[in-house]
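Of the protein chains in this complex, one is absent; all others appear in place.
Going by the order they are written in, the chains are A, B and C; count residues from 1 in each one.
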Amino acid sequence: MIIQLDKQCSQESYQRITQRVESIDYQFKRIQTQYGDYLVCIGKSEFDIRSIGALPGISDVHRVSDQYKLVSAKWKVGRTVIDLGDNVRIGGDEVVVMAGPCSIEGPDQIESSVKALLKCGIKIMRGGVYKPRSSPYSFRGIGLEGLKEFYKTCREHGIKIITEVMQSSQIEDMYPYVDVFQVGARNSQNFNLLDALGEVDKTVMIKRGISGSINELLQSAEYVFSGGNERIMLCERGIRTHETAYRNTLDLNAIPILKKKSHLPVISDPSHGIGIREFVVPMSLASVAAGADGIIVEAHERPHEALSDAAQTISHEDLEVLVGKVRALESALKN
Amino acid sequence: MIIQLDKQCSQESYQRITQRVESIDYQFKRIQTQYGDYLVCIGKSEFDIRSIGALPGISDVHRVSDQYKLVSAKWKVGRTVIDLGDNVRIGGDEVVVMAGPCSIEGPDQIESSVKALLKCGIKIMRGGVYKPRSSPYSFRGIGLEGLKEFYKTCREHGIKIITEVMQSSQIEDMYPYVDVFQVGARNSQNFNLLDALGEVDKTVMIKRGISGSINELLQSAEYVFSGGNERIMLCERGIRTHETAYRNTLDLNAIPILKKKSHLPVISDPSHGIGIREFVVPMSLASVAAGADGIIVEAHERPHEALSDAAQTISHEDLEVLVGKVRALESALKN
Amino acid sequence: MIIQLDKQCSQESYQRITQRVESIDYQFKRIQTQYGDYLVCIGKSEFDIRSIGALPGISDVHRVSDQYKLVSAKWKVGRTVIDLGDNVRIGGDEVVVMAGPCSIEGPDQIESSVKALLKCGIKIMRGGVYKPRSSPYSFRGIGLEGLKEFYKTCREHGIKIITEVMQSSQIEDMYPYVDVFQVGARNSQNFNLLDALGEVDKTVMIKRGISGSINELLQSAEYVFSGGNERIMLCERGIRTHETAYRNTLDLNAIPILKKKSHLPVISDPSHGIGIREFVVPMSLASVAAGADGIIVEAHERPHEALSDAAQTISHEDLEVLVGKVRALESALKN
Partner (left out) sequence: MIIQLDKQCSQESYQRITQRVESIDYQFKRIQTQYGDYLVCIGKSEFDIRSIGALPGISDVHRVSDQYKLVSAKWKVGRTVIDLGDNVRIGGDEVVVMAGPCSIEGPDQIESSVKALLKCGIKIMRGGVYKPRSSPYSFRGIGLEGLKEFYKTCREHGIKIITEVMQSSQIEDMYPYVDVFQVGARNSQNFNLLDALGEVDKTVMIKRGISGSINELLQSAEYVFSGGNERIMLCERGIRTHETAYRNTLDLNAIPILKKKSHLPVISDPSHGIGIREFVVPMSLASVAAGADGIIVEAHERPHEALSDAAQTISHEDLEVLVGKVRALESALKN
């Protein structure tokens, strides 16, 4: 059960509410976010929800039987729209395209990427400065200084930044330069990191684990929400299966299912989801047709020379074609 | 290596060709289909392909390093278009929609289905009369008499029939009443059945195995082609993964990859691919956006009462909506 | 519910029983096997089982809530022991080792295999004469004539034969020369084949599907039992997962679980289960420690030269070592 508390819920009302919750043998946790004040209540006994809803200090109350609570679609009227400022919104009327290189390499590459994004009308740039790598001997990103460069150029052109954070100790340093903190697939159940991002007032995009379940992804999002941060997007990026003809199996079934189960925006990552350059465009279109609120795509001026994940990176020319097709598709589906 | 023989290749030329092939230590198999005469040659040594191509009796010759040969895109100019007659084509300019109930139940249901298909402009009806079932105690289909009913009504209205064949001994009886023989996921590597379908001059649609690889699906198709039958479509119907939020994981990555690897038409089965009624429409659209040549969908007048696979069967009303959206999408993608 | 009928159940008693079953809204199917006469009853209503058990003509009655019925451990007292004659038993006190080449190649190879088996005290020889192959261009086995040779040599030395049957039309020809019909992983849900083997009075070993579930394997066995044949063994042979360091993932969890769920003997196939020669011995031992009633192993005089599946075939010397270790393990576990 989720109880939405009135903004002006008095201390006295609050106590009466929690006493009632305890009286039906439910445990509760108060969650205060940027936008609301909630009591998440967990228990098993039967009770009359109206007798709780009628208490003073409560704006609304809903049963939520899912293991995740605050990220469930069951209590929230309407879908979450995330506003990054400057008219950049995720989860609203328009499908959002985020693009950029796998790794930030340096000023020239940032410039060329920003230029390509502007040409396509893309307003959010991706790019890693901390890179999780299977091998300790691989390139691990250019770090905070790179992020500052990235930020400087993007801000000049009104472009928002999404980039991966790998551990909670990085958050503070990264904070001024980031619009969306990305949690990578390998950290999808790094609960300490999720806890820490719950305390931040910036948007978080959580990628599904390498073979994470849909339920686990939603529970990871619940960590962030219950930590106090409602600004969350979910990202499908492919799961690991037996098939070896491509890198991951992009699970587009997850798109309509996540949108049904949760009120959060759902993003698709076709670049990692198939891992082969020439198939990124069709899988982007398929993502949009399946109902994704946005896509995140790896692009580079000279894709074959990209410092990391070159195999799945598309060219800026293809990015432009992609955006054109996404817009055509979007408008066909609306009518 | 695939050698396409001239239709008038003389016995003498043929002998010279096979001697040359043997001289480079390749094994060969002659394949004669409805449409062509091929020598599939398998070996490892290096050789000058031009010296073979120049021999009399040969119309073309191509290296094909894949494990599958005749179904590979490497030797064939253009894509395979299957003509079922009466202007019904698969793999051509238009996305094909096939629809109908999971199981044929009887005359009334056939009538209502045909009526719904005609309303949507659908020209191929699906419906099982032999049903593979995990449990021996489940309904196994109404059999040949049901197929005859199915045929009678469809023919009256110019509708083509696709239905599952489960073993080679059924082929002869089913033959007069079937336009496309469907090989189910559980029979995807039933090599005796595939061999037998290679000898039939009717179209075959092979579903990918329950956790079949893309490579295995292509090799299963190779069985049919090398048996003498070029009229083959490939069907992605979802693979088995760890995820339990839906029935199967529809692997749309497979669509553009199969179209790249093979010249055969590629069909998507979103009904089995997600297994949940309310998500069949978005997954159909995603299939088309990914590049599928067609989709095959389970539909029923009263979906909740369908005799089998009720959970994934959509209503005739939703089918009509679906076809409308598919056409809109198709036209958006063409421009 | 499974009702075991008395051998002398009169027609009158039988009618009274089936009327009672119908009166509680259960559907029933009578199954007559080599060993018993059963009524498998399927339904959902509540009823007093004693009121049925008390009817004349019934020797015992049990509730079986599993989807599989006759192969369930819930109704049968004790485990199934299969007697192949000449003191060769499967599922009894001793772990059974079955061994031999992947494919039967010819008289010399049969001779050398039989000699190796006799040296180790192995009484069941495996060897394929019909080989399911992913590619139509691969070696498909030497067929019935090979089986006759195989049979002749084995019979001279008191060795029993297990070999794969690929389709129901082969059963009649193979019947005189086979002690155990093996159903391969790719045919694990070939329901027509399973139906046909239900009508045969010879032992059947069913391999789990390539990514078959435990529940599906048991239901496949139910096909054979409900067809009239109780002589069934189940075989774990590895499932398909994401891991590429070996051929299949031998799922030894399945061993104790199958033995709990079913009364049938459970065999492990470590050769296919790992697919790498040098690891077949440890995985054989692990299978026995997990509780397998037997193992089936590929062995060849010159393993590197074996005509098929050379990568997983062990030498006759290693087979001897293996059997010694299995016996040591067995005796350690008994004390």
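In this section, a contact is a pair of C-beta atoms (placed from the backbone, for glycine too) under 8 Å apart; a residue touches a chain by one contact, two chains touch by 3 or more.
Treat the numbers as computed from the prediction; the structure is a model and nothing was measured.
Student: Check each of C:Ile24, C:Ile171, C:Ala289 or C:Ala311 against the chain that is not shown and name the one that touches it.
Tutor: C:Ala289
Student: Among C:Ile17, C:Cys102, C:Cys154 or C:Ile239, single out the residue that touches the unshown chain.
Tutor: In the complete complex, the chain left out is touched by residue C:Ile239.
Student: Which parts of subunit A face the unshown chain closely enough to count as touching?
Tutor: 29, 40, 42, 67-69, 132-137, 166-169, 186-187, 189-193, 195, 209-212, 215-216, 219, 222-223, 226-227, 240
Student: Where does subunit C touch the missing chain, residue by residue?
Tutor: 211, 213-215, 239, 241-246, 249-257, 260, 273-274, 276, 278-279, 282-283, 285-291, 325, 328-329, 331-333, 335
Student: For subunit B, which residues lie in contact with the unshown chain of the complex?
Tutor: Interface residues of subunit B facing the absent chain: 211, 240-242, 244.
In this text, only the chains that are shown with their structure count from here on.
Student: Sort the other chains by how far their Cα centres are from that of subunit B and give me the top one.
Tutor: A
Student: So the centre of each chain is just the mean of its C-alpha atoms; given that, what is the distance between subunit B and subunit C in Å?
Tutor: Taking the mean C-alpha position of each chain, the two centres sit 33 Å apart.
Student: Could you grab the centroid distance between subunit A and subunit B? Build each centroid from C-alpha atoms only and quote it in angstrom.
Tutor: 38
Student: Residues of subunit B that contact two or more other chains, please.
Tutor: In subunit B, 211, 215 touch at least two other chains.
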